[in-house]
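These notes are about the structure you will find just below.
One protein chain omitted, others in place.
Note that the chains take the letters A and B in the order they are written out, and that residue 1 is the start of every chain.
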Amino acid sequence: MNDHLNEDLLEMRHITKSFARMVANDDVSFSIKKGEIRAILGENGAGKSTLMNVLYGLYKKDAGTIIWKGQELNVESPAEAIKAGIGMIHQHFQLVEKFTVLENIILGLKEGKFIELPLDQAEKKVMALSETYGLNIRPKVRVEDLTVGEQQRVEIVKALYRESDLLIMDEPTAVLTPQEVHSLFEVLNKLRAEGKSIIFISHKLPEVLELCDSISIMRDGRMIQTLKNEPGLDSRTLASLMVGRSIDLNITKPPCKPGEVVLSLQGVSADPVAESSGVKNVTLDIHRGEIVGIAGVDGNGQTDLSELIMGLRKASGGRMEFLGQDITHSDTKQMRNLPIGYIPADRNHAAVVLDFSIRMNTALNHPDRKPYGSRFLMDFKNIAQITDRKMEEFNVSATGSDELVGNLSGGNQQKVVLAREVGEKVDLIIAVYPTRGLDIDATNFVYETMLKAREQGTAILYISTELEEILTLSDRIGVLYEGELVGILPGENAEVEKIGLLMAGERVK
Amino acid sequence: MSVDFVVEFLSSTIRIAVPIILIALGVCYSEKAGVHAMGAEGYMLIGAFVSVVMTIATGSHFLGVVFGILAAALSSAVFSAFAVYLGANQVICGLGLNFIMLGLTSALQRLFWGTTGVPRIEAMNPIEIPVLSDIPLIGPMLFDQPILTYITYLLIPVAWWIMFKSTWGLQLRAVGENPSCADTLGINVARTRSISAIVCGVFCGMGGAVLALQQVQSFTENISNGRGWLGLIAATFGGWNPVGAAGAGLVFGASEVLQLRLQMLGNIQISSYVILMLPYLVALVFILLIGKGRRHPAAMGKYYRKQ
Partner (left out) sequence: MIKKERMVKKEKKSFLMVLLDFSPIIGAVLGLLIGSLFVMLWGVSPVTFFKELFKGAFGSTLAIGSTLNRATPLLIIGAGTAIAFRAGANNIGQEGQLFVGGIAAGAVALLMPSLPKGLSVPMILVVAMLFGMVFSGIAVLFRVLKGVNELLTTLLLNYVGTLLLSALVNGPMASSEIVSYPQTDTFGSQFLLKYWPNFGYLHSGIFIALAIILLTGYYLWLTPGGMRLRMTGLSPLAARTSGNNPTKIFVWSMLISGGLCAVAGAVEVIGCNDCLRQEFGSNLGFDGLAVALLGNTNPFGVLPAGVFFGALRTGMQAMQRSTGIPSVILDLIKGSIMVFIMGGAALKLYIESNAKKKVAKAGEKAHTEAVEASAGTGSPELQEASQGGEEK
């Protein structure tokens, strides 16, 4: 038993972890007490996940020590972390979908290597845990039949079953509905009351203020400050600590001069498939020279909307027009023949062919059209020339235009995509999460490209989950919630709180 | 149709189905753990060959079977080194293995016995199980069989129990469904997978031994002649559940017996070669019935490398 209540359960001292190109954790120190809920707040790329992955044994630290329950701990793998009593709940649940809840919980337990599954015994223990913490577990149901919230509770039980004293929760609310968030917080409060410690990773300020005892803020791989959550603390203070500078991109945006309507969505819908929420009755006009940013929590119909416009998804209702021309039922091939630049969300699988050279990726959409070739022969000389020119223009660094795209960094891959999709003048750009996984330089390059296109009179639909960049770039901001466009606000001096509420599904007048 | 005919038909069905059932059981293990079992045919060949050679060499059926199984297990171990640990394409490696075994067994057979062919081996005598074999109909059908058939009877529920009721079975199924999840929980994915693949080799080797020692009573070139594939399809059709797979294997056995009986009738107007197609056509129908309904283990055929 650990009865030194004031002693730290976990202390991480001077943790440093760097990857080839960047230092992800720079001398980070951090500690947490028994029965404490600690938020680690920071933007994407601040080093939160790296720190937690080091703790959980997924990454090997370069330097520093971890003190766990008063003793130095060296974890080499998640299994060892679990054994020590550290549980981690990833944003993407680590559950076997086809297994029942019970099977998932007892999977991998080492009590007896080859014995009959202790299902009855486990069920009793699970039900007891479920009772104590109000988790409402249905042990015999298959995980694939559970809601996201239930799956998360299974993950919690899984950790508790392994007698974890510390739960690391990586963006646990990102995938939940407000009601589910509410009941999650109840569970977490009960856990705290029972003496469990929780590390709550988030970038959502109101949630952190509501739940956590103390808040550690990370920025650019460093631990900036740890604050107690006291009545005086407000989001504004946290936000400025988190972002550091008010806006770290010095982007000057000339005023918006919207022209004619380029893309007009008139009550379009698409049926949900698999885990996506589909598109419900979206009405939106995008004008020349305007960036319409679409904000929303991941998985609220962003990819569905872009795929619907590009003809990758069938419209189940409504009408779409491109420069007055009906495109409601155009297929992707027809859409590709329009002057539209499309930057899909899944860069590695949808936007580029990793095993093709930069040249072939440049000619990807129209290998049979001038200047890339004709129906029966591709014009390799021309393609090489065009690619070289575009690489120059878009600052792609590579050994040459014949290098495989798979060998490029994420930023350079995205530049190849940009060069292809918006390298020539287009009337409309649809960009979905275009900066995801990119470093600061490449991110800025994407912004510059978008703004340049805006200057040239291109209409831009910019979809992102990063509110910061939506606020920076957009002339108007739409918010998607479960496939519905729940609000359109002006981008100038946007009301952040209002957008936040809309993103969370609260109707605002 | 007389009762005798039915009993005889079903009893031969069981006898002929045993190798296919054994292979199907093995395939269940390999594929449930996420490893394509394309090499089943090859394991069967080497199992059959070595069991015949060793039976002739030692005069003991038992030793023959043991060595047949060992040889097949060894080849499946080599396969897992390539496919599970190194991550080589499982389909092509499996096919390649089949050719290796075909070449190896055919060549060695000629080396050992020249053109005269492999001598005939004494059959493994059926053992009547007292009491049980006296049950009318079922008795002579099920309980007047050679020993390996009885072992197969036992193996079906055992295989089922291990896969669905034991801790190791849970791990095996987990690495076939979601290897990265299994990995974070401390399960050694590669080891679990290669053990499963070797278990598959063991079953297929035994299947080969049964085919050679109990049915053909000798070794002939390419003795398996597609039975490995039938076992593979039986496992798929049975949803990688040992009991379902055994059931499907029984259907293949029946179709083969039917084909033999039809040929013996002699006076029907269908070409014997068309009749020979029967098991394969049954397999195609099976495949068509499986359709989209039977979802294979999510990570089947996908190489997993520890992060």
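Here is the rule we use: a contact is a pair of C-beta atoms (placed from the backbone, for glycine too) under 8 Å apart; a residue touches a chain by one contact, two chains touch by 3 or more.
Being a predicted model, the structure only gives us computed values, none of them experimental.
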{"item": "Omitted-chain contact residue, chosen from A:153, A:196, A:288 or A:347", "value": "A:347"}
{"item": "Of A:378, A:471 or A:496, the residue in touch with the unshown chain", "value": "A:378"}
{"item": "Among A:298, A:326, A:455 or A:495, residue touching the chain not depicted", "value": "A:298"}
{"item": "Given A:77, A:100 or A:365, the one touching the chain that is not displayed", "value": "A:365"}
{"item": "Subunit B, residues in touch with the chain not shown (by the definition above)", "value": "82, 86-93, 95-104, 106-108, 110-111, 221, 226, 229, 232-233, 236, 271-274, 276-277, 280-281, 283-284, 287-288, 290-292, 300-303, 305"}
{"item": "Positions on subunit A where the hidden chain makes contact", "value": "19-22, 24, 44-50, 59, 92, 221, 273-275, 298, 303, 310, 312, 331-333, 335-337, 342, 344-356, 360, 363-365, 367-368, 372-373, 375-378, 391-392, 395-400, 409-410, 436-439"}
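The rule we apply is simple: only the chains that are shown with their structure count from here on.
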{"item": "Distance between chain centroids, defined by C-alpha means - subunit A, subunit B (Å)", "value": "47"}
{"item": "Footprint of subunit B on subunit A - complex, ascending", "value": "58, 77-80, 82-83, 94-99, 103, 106-110, 112-117"}
{"item": "Touching residues on subunit B, where the partner in the complex is subunit A", "value": "165-171, 173-174, 177-178, 180-187, 298, 307"}
